[in-house]
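All protein chains of the complex are present and in place, except for one that has been dropped.
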Amino acid sequence: MTSIPMGPQAALAAGVLGALSLGLMRKPPALALRALAVASVAGAMLLAVCSASDGYSSAIVLTDSKSIGWQYLIYLGALPLALWLDGEDDVLVALFLGATLGMSLLASASNLPMLFVALEFMSLPAYLLVARSRPGTRGLEAAIKYFFAGGVAGALFMLGLSLYYADTRSLAGSTDLTPLGQAGAGLMAAAALFKLGAFPLNWWLPDAYEAAAPEVSGFLSTAMKSAAVLFLMRLCELAPQAGFIAFLPAVGAVTALAGAVMALRQERLQRLFAFSSVSNAGLLILGVGAWAASGRSSEGVSALLFFLGAYAFMSNGTFAFIRYSGLETRAQLKGRGAAMPAAAAAFTILLFSLGGIPPTGGFMAKLLLLWRAVDADLYWPAAAGAVSALISLAYYLGMTRELWLEAPHGPEPKTGPGAPLVIACAVGVVLLGAAPWLMSSLSGALTR
Amino acid sequence: MNAPLTMLWLTPLAGAAVCAFLARYGALFFSMLFAGLVAGVACGQSSGGVLSVVNELGPVWAYGISYRLSADSLSIGLIALTAFLNLICVAASWELEVPAGYWACFMALASALTGVFLARDLFFFYVFWEATLIPMFFIIGLWGSSNRLHAAVKFFLFTFAGSVFMLLALLALVSAHHRITGVWTWDLAALDATTLGPVAPLVFWGLIAGFAVKIPMFPLHTWLPDAHTEAPAAGSVMLAGVMLKMGVYGLLRVALPLFPTLSFEALPILGGLAAFSTIYGALCAMAQTDLKRMIAYSSIAHLGFCLLGVLSRTSQGLTGGTLQLINHGLTTGALFLMVGFLYERAHKRGLSDFGDLATRAPYLAFFFGFSTLASIGLPGLNGFVGEFMALSGALSVLPILAFAGVLGVTLAAAYALPAFQAVFWAPAGPGSVSAKVTDLNRRERAVLWTLSLLMLWIGLAPRPWLAYFEPALRGLVR
Amino acid sequence: MNLTAVVWATTGALFSFGLAIVVFRRQLLAMLLGLELMLAAVNVSLVHHAGLFNDAEALAVVALVIAVAAAEAVVGLSLILRMRRGGRGADAALLTELQG
Partner (left out) sequence: MTAAQVPWAAWLLFAAPVAAILIGFFGFRRFKPEWTHLPILASCAVVTASAFWLAAHVYTGHSFDLNLFRFAEAGDWAVDFGLRVDGPGVAVLAMVSFVGSLIHLYAAGYMKGDPGFSRFFLVFHLFFLAMIGLLTANNFVQLYLFWELVGVASYLLVGYWFHKETARKAALKAFLTNRVGDFGLLLAVLLIVLQFKITHFHLLYLKAASGATFELLPVIGFLLVWAACAKSAQFPLYFWLPDAMEGPTPTSALMHAATMVTAGVFLLVRSWPLISLVEGLPHLIAWIGAVTALGAAVVAGTKKDLKRILAYSTVSHLGLMMLALGLGQIATALFHLIVHGFFKAALFLCAGNIAHALHQPTANVDDVGGLQKSMRLTYLSFLLAALSLAGVFPLGGFFSKDAILDAAWHHGGALAVMGMLVAAGSAFYIFRMLFLAFYGARPEQKQAPHAHEAEPILGVPVLFLALGAAAAGLLKEPVERFVLMGWRGMPSGLAGLDLVLNLPGEPVLPHLNMTVAVLGTAMAALGAFAAWRLTMSDPGFDWRWRGGAAEAVFESDFGWKTLVDAFVRGVSRLAGFTGRVLDKGGVDGAVEGSAGFVRAAGAAIARSAQGRINDYLWWMLAGTAILLLRVLR
């Protein structure tokens, strides 16, 4: 297969343009818009596969195994939204594809300004997605909070970039850093941590995930989180001597704990899963820290890749269940298992997977990540990560208990679309758990 | 000869799937099939009972994780216990009006437990270990008694807490081993923990944390009374009968072989806790007013004896402690079943809710009394042999521990007999529900006869049982 | 006192000023201005160092930052306006429906 330079990005950009063009029509055909979204994401995925063997590289973009792998993750996270988003709204489609394009660019960016541009390219549509995906002002409120926090993070990144540039005279990375450059790297890392939702830079995240439509939250928590992880990894690569790297495990541990602790007291499901995603982000940061601490080993990359892959199934699946079931709070979950057995069973599997119970993908993901931490002698952060998994299990089990073991009350909620997706995601995590080599050999074959 | 071992854990799992359609008939058929398979494998073992079948399908994934099963007499013994109690549970719950999931959960549980006892790759060991929690969570949560929800979650979280640290310990072990030898492996036989250096204590205590919760050892025991009390009768049987054994099995299979010196150095602490557990469990049992809770606390005491024996690392201690695992499964299993029968009839479990049952239900009284005597270590029944050998082992290593253990034996009568008297001998009080209690039916009697005869057999002629386990434990003798 | 120090002082002052506006003000539009100010402050330093290092690439970055700032302003303004139209004003302190 011959590769097209920047093919995936081009596919997505075409999708954006296509969506906007369709929007010129008086009444844009919903089916066409949805098909366009799916086609763009799928096309990007296909083109990414094609570019795996001989990728295009230049001064500002590159194609390496990570960029390919992460593109898969991003498209995997985006695909559910492409399938289920509101096809009536051409702008929404354009925003979605635009954000995906930003992520895709982020995955390929090889220098700092490109990272910044990609970051903003990803973020700006995301703010609007959050604002627009649901009627009412809650989404707007969340988007404004998200916007200002993100804006400050972007500014901090740029300040860091300027400090770093002033110190190293390079926009692409350097090994030797004075305190000036260290500070710059630290500020840039803060921006990456913000995107991941590291505590205490996480506050925008629960608001955004709660206010957005569930499928959008799923998209943000999977595709965007994957992109942000790579963002942090690129920073580690560009500034291998940066002092923040040693600090990452601690940040990860604190985030994992704080996220789990906060999620425990949530009543609204989307907010709960938002905090759960914070907790998982903490594990990811820990994983990045471990990867960096162990000399950026390929095992560390595969662990992160696996975790994000599994998480793409788990998070998209849970948010899809929220959308499908129409249940908004934990109290509403009570006793609903019997009414929707298949989807609820799938949801339960996803919950167990999120809690890290074998034989699910979530277990393998946590195992691999914590193993990297242990392997890098990061015992305390690893223990904290394990404790966060334990705390998180309290609410995952709590939801299982409500779903199956308690008696229902109140009227039955109206179910929406999406049940097949929940089930597909559950099958996915079970496959990942039962045959974890599937993922590694697949990504191995595809990234080479 | 690879297939049988894989079949061993796959059969009940297949049974779980079939149960979804055939419910109790599927469960019965597959439990019998499973038991038959276990018997077949046991017969197929070489006469010495030593490790005879290794099943390796080659590395299935990176980092030395491989699918590796093996069965020595210790494994097969515990699997046989699993299969037997599973069959007993199916027979005992035969007339319950429960959905198909009930039977499926039991079969899935048997499968996971079998996996734990078969796995020789630590990764799979852990996977099976954790997998046992899921069916048990539903068994307690769906078919338990009034406070079942709290108990189910507490059970899951508490035991998970222990095993999370066990997992970290395993990871550290494998990593450290890799660092020293350059080989990634999770193979129990290949791992050598003696050269780990400073990581060794970390790994050891992490493993102990996981096992101690499961055993359970004071002060990590408080999940057990709740879980046992709330679980349905058959659930309690599997919980006490087999799941608690996982902890001791873990010690025998993983912690002791990997850390021969550390485990010995830790004897004062671990043995002390075990000995204390025997007294503490007995004292707590004395204070209980709920029959099931009392038996649950007695389990803590009984497992203390197993631990004392196992930790002593003497021939008699190890063998006796292991036999005590089986004994406890039979005896406590029988007791839990009978409390379950009572609960099915009267929906009460309090000591003061009953009375005069010896007159109303003589069979029940007979079996309950018999099992109680076995449980308090009456010589001639199974409990004595295990306790005696375990204590004999402990005595030769750290006499004060055995002293405490003997005190625990003494105290056992002080909770078991008053409880027996309150339920079976004392006249029925004003609020008593004894009138609802009918005597055991033919099926229930058959189940209890089976258990009782086994208790008697082990009690009178334990030698074949000991001889069966001894070769597998020989390597652990210090 | 060399020029670099002056530039850093200017950058620092502007950035801090912008940051202070964003953090302390409750008026959404003012906060947006503060955001723009922060990006602009960075540009001061970038332009200086691009000249110092004789690096055209950095100048390109300056242009990019301006473009991004503009895009940000567009998005921000649209959000703020929609919020006002939605009837909840432009006071940051009132946007607390989502919390916990």
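We just call them A, B and C in the order they show up, numbering each chain from 1.
One rule holds for everything that comes next: a contact is a pair of C-beta atoms (placed from the backbone, for glycine too) under 8 Å apart; a residue touches a chain by one contact, two chains touch by 3 or more.
These numbers come from a predicted model, not from an experiment.
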Where the missing chain makes contact, among the chains that are shown: A, B, C
Residue, one of A:W70, A:F116 or A:F148, that touches the chain absent here: A:F148
Touching residue (missing chain; options A:M6, A:A19 or A:A183): A:A183
Among B:S111, B:Q288, B:Q324 or B:S375, residue touching the chain not depicted: B:Q288
Sole residue of B:S145, B:S352, B:S396 or B:T450 that reaches the chain not shown, by the stated touch rule: B:S396
Residue among B:N147, B:T181 or B:Q421 touching the omitted chain: B:Q421
Residue ranges of chain B at the interface with the undisplayed chain: 154, 158, 218-219, 221-223, 280, 283-288, 297, 314-316, 318-320, 356, 358, 373, 378-380, 384-385, 388-389, 391-392, 395-396, 399, 402-403, 406-407, 409-410, 413-415, 417-418, 421, 424-427, 461-463, 466-467, 470, 474, 477
Residues of chain C (touch criterion as defined above) contacting the omitted chain: 19, 22-24, 26, 31, 92-93, 95-100
Absent chain, residues of chain A that touch it: 144-145, 148-149, 152-153, 156, 179, 182-183, 185-187, 189-190, 193-194, 198-201, 203-204, 207, 242-244, 247, 251, 258, 261-262, 264-265, 391, 394
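Note that in this section only the chains that are shown with their structure count from here on.
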Whole-Å gap separating chain A and chain C, where each centre is the average of the chain's CA atoms: 26
Computed distance of Cα centres, chain B from chain A, in Å: 42
Sites on chain B at which at least two other chains make contact: none
Chain A contact footprint on chain B (complex, rising order): 60-63, 126-127, 130-131, 133-134, 137-138, 141-142, 148-149, 152-153, 156-157, 160-161, 164-165, 167-168, 171-172, 174-175, 178, 202
Contacting residues of chain A [partner chain C, same complex]: 113, 116-117, 120, 124, 127-128, 131, 137-138, 140-145, 147-148, 151-152, 154-155, 158-159, 161-163, 165-166, 169, 171, 206-207, 210-211, 265-266, 271
Residue ranges of chain A in contact with chain B within the complex: 299, 302, 352, 357-359, 363, 367, 370-371, 374-375, 379, 382-383, 386-387, 389-390, 393-394, 397-398, 400-401, 404-406, 436-437, 440
